[in-house]
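A single protein chain has been omitted from the complex, and every remaining protein chain is retained in its original position.
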């Protein structure tokens, strides 16, 4: 397919999403905008913008203003729908049935203890935060084909001694 | 704690692991070697080495020879225990109860659809392979503290048209 | 029953399917077309066409044009409903309750390790891809009755060494 | 790895298997025999032989005699361990955690309704038997790489009218 | 209660049933017909007729014609709603919560291995088909009270040797 | 296989069974006795005897005496192991993975509501008891092959009015 | 709160209940009647009446007449909604999340084997019926406060010998 | 069976029980004592004594002394095994598979909301305690047969207002 | 974000909540009131007020009057929607997917036995009541940042001896 696909919203997902999600996805489709394009205008990572569309990340007042401009949605409508604090994690049942998302789950299942062992040796007892956290997706191409590169970067939090 | 901790094997995990796991972890402890040190000698990533210790990655004949040298384990014993093809994924019940591993699971749960949306826009319909795949863990430090950076790199596989 | 049955859509499945599914199944029923007939016109396998009807496979622009012609659905309606990238796997709860589908599940349950053992001996450590993958269904008849033959053909992906 | 790998038995699987399994796998390893080699001598499919090793298929008296010869196991020992009727399906928890086996499960999850639709149109109301059933694995190679081909062949059973 | 009760459809079950189910149950209620009465006119077993009402068995063209006559439903409406091939098994979550149905489930749970042992000794390795299958319900009365007798009759399918 | 198979006990089931089970199955194997033969001598149904062997039915003092004679087990040993009241239902996880037992489960899943509807119309509001209950297995043969016939006979218990 | 509370129906429960439930609860609320008051007029236990309101117990024709009088609901409407045989047990997911109901579940979880042991010693091998069964709730008050007393009375059913 | 059965311990339950359980059950068997007999000597309810045997209730120092006398177990052994505070609820998986215990579970499943409604009307918002709680089992006999009567008596705890 | 966020109600939660929840949240939003502000006027803890908004705590007649005044909701509407006794615990599936709530769940998972051990040593055998219970949330700030402090205070209930 020559042109880049624009992600749309599967109707059967809507009951699990906040009311902002169909608003945002429909406008995005009408404007034919990729997350990449929107992310650039918002100054945020593509994954963060997509997460915001699925109700998994918070929009700042500035994000709301920018999204209103870019997507042509009245800003008060967007404000009403986006001003809440996200109720995260309800989009998906686990284990994920979607093959793409399952592959990420499988990585956790297979390498979970290996990550823990290496992280503990590097940092001691603690966790990598999923809150003080950022992530991005990049595309690389070499002679073997295309490669997706996902980077997860989280603050190391040592367990408190008490 | 001044010295770096050496990962050991929790006894209650052993019934879920191949017989090579206790052999390797005990020798590693006795030699007081980190995965970093072993990985350097094997020319592999730390996570790959830890995965090998947990029976989640395959050892090449050269790995076996090197591990035998580094860890002081008779090579025939190691060969017998490591020559099988891994039976992956049985170390852990999902959702993971270990807080460190749960954070990775939570990232999949919260950002799963966002990753899918961004990857589909960048690559079309397909998945990021978890098999033609590599991963690494890095430590960064800035004035806010330490940061763990996990990189996942997988071949992009488009769905076949049939 | 003399005439071949035409698959229709069970109403209770619809909330799990994209909006294209009822559109396609209704038109198919009205035109009294089998998947075999549609597949021939699209130049694709019957299973792929059925998967497309259930929202489990992607339609190319040419597929959309052809489907519009064959089924008498306005092409812009079809385009709108089919242009997204599939959100796969949500049609069904596992274990499958449908006896026909359960039999396939049972084959995986009973022969899973046997397949793994034979594939590993033939190919080494890796997996058979379900993405670089095609499948077809054939009917054979002999003096004992009718036989269904399902062929699964997937690219062999060896685990990366890293 | 130059030489073909010989499947061995993961120790953590043993409590889920009949007593014949470790006996057979150990002898196979000692003799360095592939399932292909054993299958040829038994006149059976490789998958059937592997299934027999995992306690998922029955051995005939002739199989027992042949296995005793090929593997060098006293025939009375083999007879005692193999004469029971298999208690199938307990080797594995579902969903499968092993990535190779999961791919087969995913095929059922994604294409289950498509198979049902196509089979119903070809055969009417019924199921493909998993009992009057055979399966085989083949390797194909082309310029894109290696391909695994799994064939499932089952008797079509129409629902009785009563 | 003097008069025989006529089974009606619990409203909360409807979302799990095909559209034919409420049509059939309402007409049955209006005509005040038992399954026994309908079964006699259709020349089928009562359980088969009830299964047909719940979307778990297929109607032949003749059944549709007869049901139309008996229940006073326009035959084209019935044809449209009943011509599909059943999508079986989705009416109920397992374990069943309904006490009557749970008792049947409990019989499988308690006597499952006993049935297997006896059937294997009588027939060898195989299964009793649930497809080439019929069942009926009878009432017996003796001085201790009423007894329900359920008969299950299925074709014996030996495992194929392959 | 010419001779009738004698059911033996899968070793991996033993931890779920009372201590009497291996005692009984081993003696049965040594004496080469079918459940049919034992049942005749005990004056009980085969399924009841098999259930007793799996710890799912109680032995009377007379059963114990008879079993001791038939199987050549010292009666005091048998008494000690069999005198308890069964702790039923723990042999099997549900849904059953064994294909033969799954077929029975599938019958409950598919026909559960049909049985309820027919039984309610025949008997009113109540259940078929699984306690005041007997069951038997018979073999029929016609020109289409062998048929297994399972009869379930339970006391009808109407709900108390209170 | 001085006045006795009147139980009303939580809207989120309605999709799990028969259509009679909202009818009954609304009328009860309007008339400001407790279950105690209704039970007296029906000559039944309060728990039985509440169960009837939740669709878990059957109404006799006389109950319907009385309920129509007491609650001011047209008797034909009530007859239509209440004449079916209950489809029991679907009101609630287990384990119960409601703290009051969970306490009853916890009693079964903690004392289940103790009840079995004591009942078996008193009655032999069998069960206490939940069908030939009645139950009541009483309030006692002493100087330590109020006490709820729930009595369960079920027919003892010995296992049939067969 | 003429004599009263003495409850013994199913071997497959032992891994879920504290070490005191086999000690107590063996001694009880050897002395041929019912829970009724032991309860009388301890001045406690039978269910409480059985719960104590299954590790679900605490023994007082006086209980330990009395049990030592009655059962002929050295008091220091009993003290060591019984002095801990019970780790309750781990004896059983839910839903219970044992038919007797399942009937109690079914009562909660079917009548849970009815109990809640009646208790709330009698007492207001709160719960019946399962801790400030006692229970007993009684046997009644009338011309219809034997009846088991279980009484649950718990302190009513109103929700705190805060 | 400079101004304090006002919690709003995620639309996808509404089907799990009583009808009072959307009424209350909408009015709260329109009045731009925090739970802190409402709690002060009601003389209750913020958590209790939020629980009341989610249908997890009961409102007294005085609460209803006050809420009507503060939120500008007609008191008879509020009375109708709030006069029932809460059907608690159905808002959320466990394990919680929301990261904030999961952290509380994780604390129970990790420290559950530690709490039990310490509480048992301080109080003997019993539980901390979740009914005779209050809880509050406080904010503390020091040079390391902000800290959330949750206090749980429950009556100690010793197990009754019976």
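We just call them A, B, C, D, E, F, G, H and I in the order they show up, numbering each chain from 1.
Here, a contact is a pair of C-beta atoms (placed from the backbone, for glycine too) under 8 Å apart; a residue touches a chain by one contact, two chains touch by 3 or more.
Just so it is clear, the structure is predicted and the values come from calculations on it, not from any experiment.
Only one of B:10, B:69 or B:138 touches the chain withheld from this view, namely B:10.
Across A:19, A:75 or A:134, the single residue that touches the chain missing here is A:134. Remark: the residues of chain I touching the chain excluded from display are 1, 4-7, 13, 34-36, 46-48, 50-51, 53-54, 56, 88-89, 91-92, 94-96, 98-101, 103-130, 133, 135, 137, 139-140, 144-156.
Looking at chain B, the residues touching the absent chain are 1, 5-13, 96-99, 102. If you put the missing chain back, the residues of chain H touching it would be 15-19, 55, 60-61, 83-85, 87-90, 130-131.
To be clear about the criterion, only the chains that are shown with their structure count from here on.
When the interfaces E-F and B-C are ranked by how many C-beta pairs touch across them, E-F comes first. Computed from the mean C-alpha positions, the centre of chain B lies at a distance of 54 Å from the centre of chain G.
In this assembly, the C-alpha centroid of chain D lies 51 Å from the C-alpha centroid of chain G.
Shown for chain F are the residues that touch two or more other chains, namely 1, 5-7, 13, 47-48, 60, 85, 87-89, 95-99, 102, 106, 109-110, 116, 120, 124-127, 129-131, 133, 135.
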